[in-house]
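Of the protein chains in this complex, all but one are displayed in their positions.
Coming up: subunit A.
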Amino acid sequence: MQMRQVSQSARSIEPPLLNQEILAVDRVSLSFGGVKALSNVSFSVKEGSITSVIGPNGAGKTSLFNSISGFYKPSEGDVRFLGENVNKITAPERAERGMARTFQNIALFKGMTVLDNIKLGRHAHLKTNVLDALFYFGRARREECELRREIEERIIDFLEIDHIRNQSVANLSYGLQKRVELARALAMQPKILLLDEPVAGMNREETEDMARFILDVKEEWGVTVLMVEHDMGLVMDLSDHVVCLNFGKVITEGLPGDVQAHPDVISAYLGSGDVAALRKKFKEGK
């Protein structure tokens, strides 16, 4: 396993020294009609870490991401980002403050090229106004040029997508689309990157590439990563901290090895797959 070696040696070089919390989820609950998608979820993400949220399908991971990025309003609890309570802050404003995300079912803009999709990521940080845009003088031209150069040199090179930059995203393979979505999120100059199942549906090689990118994002770009992932190999290799959700509740959290070994996690997620017994156990209130 090439990837495992690379990532572990890389991690041993960098000590986990940053202990400041960048994101905190504090007793968050969310329901859809009768369904409680999240109940009383609390955890925090340390700056400069890779934190993973695991849990079986329907555990509430995507709902958690939607609550963090501002799509859903939790019925109770707070989300704090960079020390600020963002409950009343809209999704676009959270994006401006440095929250970027990708989606479980890719959300690229099909009518645009790869390059334009990536450029969209920078939207909130650009200053071009309508008059600049209509005449394409001064600021508009300068900003577009700088943006183009930076995307080419930092993002397209890094993610190895030079060959597709002018293609329409609609024609790309699934793996490449996921990569373009990551590129767009990086163009947002994020402080935290939320990745919803970044390697789902990818083959082995694509998965290893993505793992390398995620690690580089943390180590070279200094961006904190919070990801939802099913691929336990990936989670164990990359994560500094793991949170396990089931039925909308945090079962346990901690170091990857400890979480993996936790009996409830084993039965909930990694275990024999006896779902019926598990549901019964949780319905009875654990």
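Following the convention adopted for this analysis, a residue touches a chain if its C-beta (ideal position, glycine included) is under 8 Å from a C-beta of that chain, and two chains touch if they have at least 3 such contacts; residues count from 1.
Going forward, contacts and distances are computed from a predicted model.
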Which of "histidine kinase", "Anti-sigma regulatory factor", "Branched-chain amino acid ABC transporter permease" or "Xanthine dehydrogenase, molybdenum binding subunit apoprotein" matches, in UniProt, the chain that is not displayed: "Branched-chain amino acid ABC transporter permease"
Option touching the unshown chain, where A:M188, A:M202 or A:V217 are the choices: A:M188
Identified contact with the non-displayed chain, of A:G60, A:P74, A:G121 or A:P198: A:G121
Chain not shown, touching residues in subunit A: 69-71, 90-93, 95-96, 100-101, 103, 107, 109-112, 116, 119-124, 126, 128-130, 132-136, 140-141, 143-145, 148-149, 152, 184, 188
